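A single protein chain has been omitted; all remaining protein chains appear in their positions.
Showing chain A:
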Amino acid sequence: MWTFTEDTKKISRGGGISGSCFGKFFPAAIMASDTDVSLLVIVVDVNPIWWGQQAHREPEFTLAKCLDAVMVLGNSHLAMTRSNKLAVIASHCQDSYFLYPTKKSADNGGDESSSGDGKYELLSATNNQMAEEIREILSKTEVRGNSTDTLLAASLAKALCYIHRVSKELEVGQEMKSRILVIKAAEDCALQYMNFMNGIFAAQKQNILIDACVLASDSGLLQQACDITGGLYLKLPQKVALAQYLLWVFLADSEQRSQLVLPPTAHVDYRAACFCHRNLIEIGYVCSVCLSIFCTFSPICTTCETAFKIQLRQMVKPKKKKLKQQM
């Protein structure tokens, strides 16, 4: 039995029919090696607190508009090549949710109400799903004072896991290139630093690009992420034209980007801040046991309480002896 499913043009087989009889019924052009998958995961920051405030600041650009622009990008990506895949994750203060694909879409199959304007059914199904999901999520939002930061690191981790899962489900011989686009609204949360960096390095190892489109304030973490993984970082001068920026800069995948003239990468400030004063320093001392950074030398590391022995130069020896005597 052969059935076609809407969202992926994969032909699912039932029973024990092996791939060898595949070729008998269909031309060889459909074989798996022809279709290299390109997966785009969009992580949208839907922090309701920030967006609520934003609605007062700039009424013409609201969360609805932002989501529209994201849908435009998603549809364009799916329309580029049949083998392209899409995933959208909404990053909230309490959790991160998949807007597309969701469990419901897998269950329902071809039950979607087709849109009236003759759109490609995949696109309309995608849009409907995303809209439904976001409505549901935001209607269930509760007010909580303690967590007002977007869980971006968690969303990033979910995206990486999803990519990993999809890469395991590929056909034999198919290759997948994936990238993550983060659309960030609220400010950075310093507490997510470690998790974020782990996620970035995991993406680097897996050759996954992380692009960033920042709506309001610059994010040092995302700048680092883009620099390390080879993606693009863009801070929008105009939020209203978000869709245009997304299509121009972030629609092309990494191979095609080399052919385009895109905004140049800015210099990233990689200076670390010392643990004692949180000042940015260029030269400092690092504890060899716990790797904490200090701006001045102290004989005991305050984080892990290891005692250090530094041999000073010979000229300083008499002074050192004096100290010892005093002690």
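Here is the rule we use: a contact is a pair of C-beta atoms (placed from the backbone, for glycine too) under 8 Å apart; a residue touches a chain by one contact, two chains touch by 3 or more; residues count from 1.
Please note the rule applied: contacts and distances are computed from a predicted model.
Which of the following is the UniProt-recorded protein name of the chain this complex doesn't show: "General transcription factor IIH subunit 1", "DNA replication complex GINS protein PSF1", "AP-1 complex subunit gamma" or "Proteasome subunit beta"?
Of "General transcription factor IIH subunit 1", "DNA replication complex GINS protein PSF1", "AP-1 complex subunit gamma" or "Proteasome subunit beta", the absent chain's UniProt record names it "General transcription factor IIH subunit 1".
Could you tell me which of A:T62, A:T102 or A:Q174 touches the chain that is not displayed?
Answer from the full complex: A:T62 touches the omitted chain.
Per the definition of touch given earlier, which of A:I49, A:M80, A:I228 or A:A252 contacts the omitted chain?
Reading the full complex, the residue touching the unseen chain is A:I49.
Provide the residue numbers of chain A that touch the chain removed from this figure.
48-53, 55, 62-65, 67-69, 71-72, 75, 127, 130-131, 134-135, 138-139, 141-143, 145, 148, 187-188, 190-191, 193-194, 197, 220, 234, 237-238, 240-245, 248-249, 261-266, 272-275, 278-280, 289-290, 292-293, 302-306
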